[in-house]
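The structure under discussion appears below in the form of structure tokens.
Left out: one protein chain. Kept in place: all the others.
Here is chain A:
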Amino acid sequence: MTTVPLLEVRDLQVEFHTRDGVAKAVNGVSYTVEAGQTLAVLGESGSGKSVTAQAVMGILDMPPGRITGGQILYRGQDLLTMSEEQRRKIRGDRIAMIFQDALSSLNPVLSVGYQLAEMFRVHRGMSRRQARARAIELMDRVRIPGARERVNDYPHQFSGGMRQRIMIAMALALEPDLIIADEPTTALDVTVQAQVMDLLAELQREYRMGLILITHDLGVVADVADTIAVMYAGRIVERADVHQLYRRPAHPYTKGLLDSVPRLDHKGGELYAIKGLPPSLTSLPGGCAFSPRCAAATDLCRSQTPAVVPVAPGRVAACHHWKETLDAPAA
């Protein structure tokens, strides 16, 4: 237990200053990722999952964003207190990111070969020729057919799946320790999603990288994740091993999410949906942020914010009534 985790986020707090007031996008998020492990961060839009990732990458737009508290420790060093120059060396080299929409995340006026080669030239100071050879290798590595011929092509000449492979190649170029994938398959066709996800998982195993997978797709998560963190209104409401979480959720929100996945054995029945809408981040409700939508909410829930408590070894939840939820029979 003396080893330092690859990445540890401690009590991170991020605010956005908007016209309607201060939006508390992230309110004390903590998680750790170890080498070779996959942490899936699950949550609906606006739950703070992407903002947390942007804070880790150091690409939050500040202003309007502001990190008001917490630490982000990469191998024990706090990224938030580092100089911009040090952080830039880590970005892309040790911690890399895969974005949701590869078409808009690749520069339209530069060839993909140039953009891949740029990674080696910026971080390794390679010559143009060397970097280019490495770019072709990388394209082969992510199984782009005819890499040698296509290295001079531009992003718009590739299909969506191929473009996402190029994004993956860019992120993997320098064999980073940690990859953050922000909804890497959301913009893709369903048929291509699985291919891209499998490729990512395979490369992750091979390089023993840590992976933070940000998604709202429960199906993707079940296949590849080791640990799942469920976020709601800027907080982690439950964090658990993937099997435990799927079998017995400890938070009513997690339970609601799982129940709202269509299931073959419930064919014909009405699909469950969590009632209500996520709260506005500028005026979070008092007490538990989920209480207005929670069927099991009590007066305690509406008055006191539940602390994040351990409910089992390696498993936490933020609910006053986690015991009841945990023991409830599966739907």
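The rule we apply is simple: a residue touches a chain if its C-beta (ideal position, glycine included) is under 8 Å from a C-beta of that chain, and two chains touch if they have at least 3 such contacts; residues count from 1.
Keep in mind that, in the parts below, contacts and distances are computed from a predicted model.
Chain not shown in the complex: UniProt lists it as "Oligopeptide transport system permease protein", one of "ABC transporter", "4Fe-4S ferredoxin", "Homoserine O-acetyltransferase" or "Oligopeptide transport system permease protein".
Contact with the chain that does not appear here is found for just one residue of A:His17, A:Arg128 or A:Arg143, A:Arg143. Of the candidate positions A:Thr32, A:Gln77, A:Gln130 or A:Gln195, contact with the unshown chain belongs to A:Gln195. For the chain missing from the display, the contacting residue among A:Phe16, A:Tyr31, A:Tyr74 or A:Phe99 is A:Phe99, taking the whole complex into account.
Residue A:Arg88 is the one among A:Arg75, A:Arg88 or A:His216 that touches the chain missing from this view. The chain omitted from view is touched by exactly one of A:Thr52, A:Ser111 or A:Gln244, namely A:Ser111.
By the touch rule set out above, chain A reaches the unshown chain at residues 57, 59, 88-93, 96-97, 99, 101, 104-111, 118-119, 122-123, 140, 143-145, 149, 152-154, 157, 159, 161-162, 167, 170-171, 191, 194-195, 197-199, 202.
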